[in-house]
Every structure is written in C-alpha cells, then in structure tokens.
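Every protein chain but one is kept in place in this view of the complex.
Letters are used for the chains, namely A, B, C, D and E, taken in the order the chains are written, and counting of residues starts over at 1 for each.
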Amino acid sequence: MSIKSINARNQFHGKIVEIVTGPVVSEVDIETPTGLITSIISTRSIAKLELKTGSEVIAFVKSTDIALAKL
Amino acid sequence: MSIKSINARNQFHGKIVEIVTGPVVSEVDIETPTGLITSIISTRSIAKLELKTGSEVIAFVKSTDIALAKL
Amino acid sequence: MSIKSINARNQFHGKIVEIVTGPVVSEVDIETPTGLITSIISTRSIAKLELKTGSEVIAFVKSTDIALAKL
Amino acid sequence: MSIKSINARNQFHGKIVEIVTGPVVSEVDIETPTGLITSIISTRSIAKLELKTGSEVIAFVKSTDIALAKL
Amino acid sequence: MSIKSINARNQFHGKIVEIVTGPVVSEVDIETPTGLITSIISTRSIAKLELKTGSEVIAFVKSTDIALAKL
Partner (left out) sequence: MSIKSINARNQFHGKIVEIVTGPVVSEVDIETPTGLITSIISTRSIAKLELKTGSEVIAFVKSTDIALAKL
C-alpha cells in the first residue's frame, strides 16, 4: 500500500544523521535544507520502519501544532 | 518581560507573507530562507500579538509533534 | 514521490463520508470498519490533496497524542 | 468527582494488553474492536491511575491531532 | 458510563464564561481560581456535550503538549 500524499502542510525532506534510542521513545535528528529537524517518536516505530542513520525520510507536522513567537 | 529562549528544538525564523482569518482560528504563512511554513493559531492571538503581513516571527514546534514518513 | 510508511502507530483505513468546510480548518469524517473517525485539518490541505466524499484515506495519530481515561 | 464525558470526538474503549515502562514516559497498548491502539503517557500517570494489564480504559484523541494520508 | 480519572497530569477545574462559535471549531474560555484558560475544540463536541456559559468543566492537557520558555 503506497501513500500518495499527507495532509500536513509542513514537510521537510532529508536524511537521518543521528538516533538517540530510549526504552519507549527515541530522538531522530534529520538534516534538511532548512537545517536540523528533531523528531521524537516511539522506539517501536523506529524498528518497524527500519529507520537508521542515512535513511531518507520526510518529517512533517500539522499547522495546528506550530506556535509563533513575535520578535 | 522578555523571553530568552524556548525549549522547542525546531525553530524557523521568517516573515509573515499571508494571514487567512477565520472566526476562531487563522492560518499564518511564514516565508523562511528555505520555504513556506504554515501555522494555525487562535484568531485572538493574532490580535493580541498584533501580527500582520511583514511581521518578523519565529515558528516553532515540539519534537514530539513531528512525525516521520519513510521514502 | 511515494511514501512507503508513516511512523504513527495508530492508523485507521477508511472512506470519507462527510466534509464540513470552514474558512481555515475543515472537519473530515471517515467511516472505518469499526466506526467513525473525525479529523480536523487545514482547508487548504483538503484542496491540495483533492479530498472529497468517497476518497480512500488513512487517518493516523502519534501515540504521544493519545490520552487515557480509566473506567 | 466523576466525569460524564470528554470532548474528544475519537474514543476507543478497550483493555490494556501491555505496558512498556520508561523512566519518564511509558507505552500502553490497548486492545479495542478497532485493533491495537498505542498511547504514550507519563509514567507517573500510570502509577496515579493504577493502570495495569487488564485495566479497562478509554483511549481518546482530539480531531485536531489526527492527520490524513491519501491512498 | 462514568470516567473515574484521566491520565493528563495538568487539570484545571472551572466554569465556562464565553464560547466563540465557528463553523468547524469553537473557542471556549474557562474561568479557573487562578485565571482564564482557553480551549479550542470541535463545534460538534460543544453540541454533543451540551456545553454553555456556566457549565462546570475540567480543562486538561498532556505533559508532552506543554512547552517551556526560560525568563
């Protein structure tokens, strides 16, 4: 089953450069043209998706999860 | 009261290029050096922060809110 | 670009049965084998993904966004 | 104090089948008619709610936290 | 079916003082002993829970959804 597209407006295409593994959640650092993006997902998802350093991924986030600060 | 820094790991500095106003929430599009970021926040926050096209902002999101898709 | 899989542990496969359109966000009701799932996404995403009643979708949510109540 | 109902539109009634305990957050797997639902909550909440394998719970998630992918 | 307790660590007990209704989501302002809390939920949930000014509610949020800023 392949997925054509995801509704999340904010998508960052890049490569995994580091994974910090924890017992329940793990941190995944992705190098993208925008700079380093950090995602925290369940450790089981990392195994299920067979993610490792060098894997090509899209990091995405819903608009409702993005906050703004005024400078 | 000024805020030194925010814990969110993912921060995107840019300028507002469009605001789509709704009765309760509004969409804010921010032009960053590497592309458009879209945030949806409460319409009252837009008024309170006096956000408008051209305002300089930081868009930020917690790592736990970023999902990953494998290519 | 096709996406093999998404990290979100909780995925619900179904068909869109109703869309309530708002100026900024819209409600999408998805009929799955075991009941109705409701998602609220940006109205622009609905247009971009060309979602309409009858579209086949996967609704997904990160484990960190699921709360629990004890009976 | 008993709670009559929760606003979250998406509610999944089921039984806990596994808990993976971490120092700060823990993963809770719930068997529901919809299949396995996975929640990640703070480890302290698990203790406070006295959750264990076999506990009857409702897993719930806000519509704004549900993303969609088109097939 | 009554709910004994919810895992969310952060719970604020109070009364609704205002509802701003939108076509898809609505803003609900809750007066608590220590100030105003604002929630944005789906407009259908407001109808389903029969929420109105004066209703007694608990506003709650998961720890993973709370960000921190250093002063």
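Everything below uses one rule, namely that contacts are C-beta pairs under 8 Å (C-beta built on N, C-alpha and C of every residue); 3 or more make two chains touch, one makes a residue touch a chain.
Just so you know, these numbers come straight off a predicted model, no measurement behind them.
Visitor: Taking the whole complex into account, name the chains on display that the unshown chain touches.
Guide: Within the full complex, the chain not displayed touches A, B, D, E.
Visitor: Contacts of chain A with the missing chain: which residues?
Guide: So the residues of chain A touching the missing chain come out as 20-23, 25-27, 38, 40, 64-65, 67-71.
Visitor: By the contact definition given up top, give the residues of chain B that touch the hidden chain.
Guide: Interface with the chain not displayed, on the chain B side: 2-9, 25, 40-42, 44-46, 48-49, 51, 58, 62-64.
Visitor: Spell out, residue by residue, where the missing chain touches chain E.
Guide: Considering the whole complex, chain E reaches the absent chain at 3, 6, 8-10, 12-13, 25, 27-28, 30, 32-35, 37-41, 45, 49-51, 55-71.
Definition applied: only the chains that are shown with their structure count from here on.
Visitor: Find the geometric centre of each of chain A and chain B from their Cα atoms only, then give the gap between the two centres in Å, rounded to an integer.
Guide: 18
Visitor: Among the residues of chain B, which are close enough to touch at least two other chains?
Guide: Only 3, 6, 8, 22-23, 25, 27, 38, 40, 60, 62, 64-65, 67-71 qualify.
Visitor: Could you draw the chains as nodes, link the ones that touch, and say if you get a line, ring, star, complete or other?
Guide: other
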